[in-house]
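Every protein chain but one is kept in place in this view of the complex.
Up next is chain A:
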Amino acid sequence: MNFGEIFEPATRTAWEDWDDDLLSNESKLVWQSPLEVPKNIKLLIILDGKFTSDCIRLQKQESVELINSIKNINLCLYKVKYSDSYICVLKDYDLLYSSEIVELLREILIASRDVVSVLNKPIMEYQTTHTRNHSCVIRSLCTSIKSSNLKGLHFTRLEQPNIISGVTAGVLSLREHLNLPATAVLYYLEFLESHQMKAIHNLLENFSVSYETNIGSNNIVNSNLYI
């Protein structure tokens, strides 16, 4: 939500109109090429959200290799070279496709020993009774079986009434039901600053992934002017 944007409350029935007989349509989401999933993956990192995927540019890196993608939802799957780890980057998908995306990732989710998903949301969506303004809040959620691979990603648990939805929620939910570990790191951000993403960068560095940050100081965004 942007400053000044009018948010009209509506229930979730608005997402699909159940009063009309909708045509049943088959899923249009397919991998660009057949997905070959190795039997054993050490770690799957999911970067879910526009800011997260924009600020970390993996495409031209020597340490990762693009192995597959789903074009209409901007999903890219990378393999970390010289490691049994994978990185999945997603942005700008329709929430109604979330469970289908999780199903497309199912094989790789089952084959992964551990899954860490990094999700970013606007700070205005973080619900708290505190009246002090923060530009960044980091929280985490994990399955009953804890991840062993966190390497510094220890944050306060996301408290009620906050809840997450979308692919990250689906990944945690599926792994929970399969008795497998998974962790979500949730970044509630006002705007991106490099120090706020330090934990993500550390995580990627731990897996020998070099990255380019796309963060420059933006005087217009940081100013008090209406734009």
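A few comments on the model shown:
Definition applied: a residue touches a chain if its C-beta (ideal position, glycine included) is under 8 Å from a C-beta of that chain, and two chains touch if they have at least 3 such contacts; residues count from 1.
The rule we apply is simple: contacts and distances are computed from a predicted model.
Between the names "Integrin-alpha FG-GAP repeat-containing protein 2", "Proteasome assembly chaperone 2", "COP9 signalosome complex subunit 6" or "3' exoribonuclease family, domain 1-domain-containing protein", the one given in UniProt for the chain missing from this structure view is "Proteasome assembly chaperone 2". Across the entire complex, the residue among A:64, A:102, A:116 or A:138 in touch with the chain not shown is A:102. Counting the whole complex, the residues of chain A in touch with the unshown chain are 9-13, 15-16, 18-19, 22, 24-27, 95-96, 98-100, 102-103, 106, 126-129, 131-133, 141, 143-144, 157-170, 172-174, 176-178, 184.
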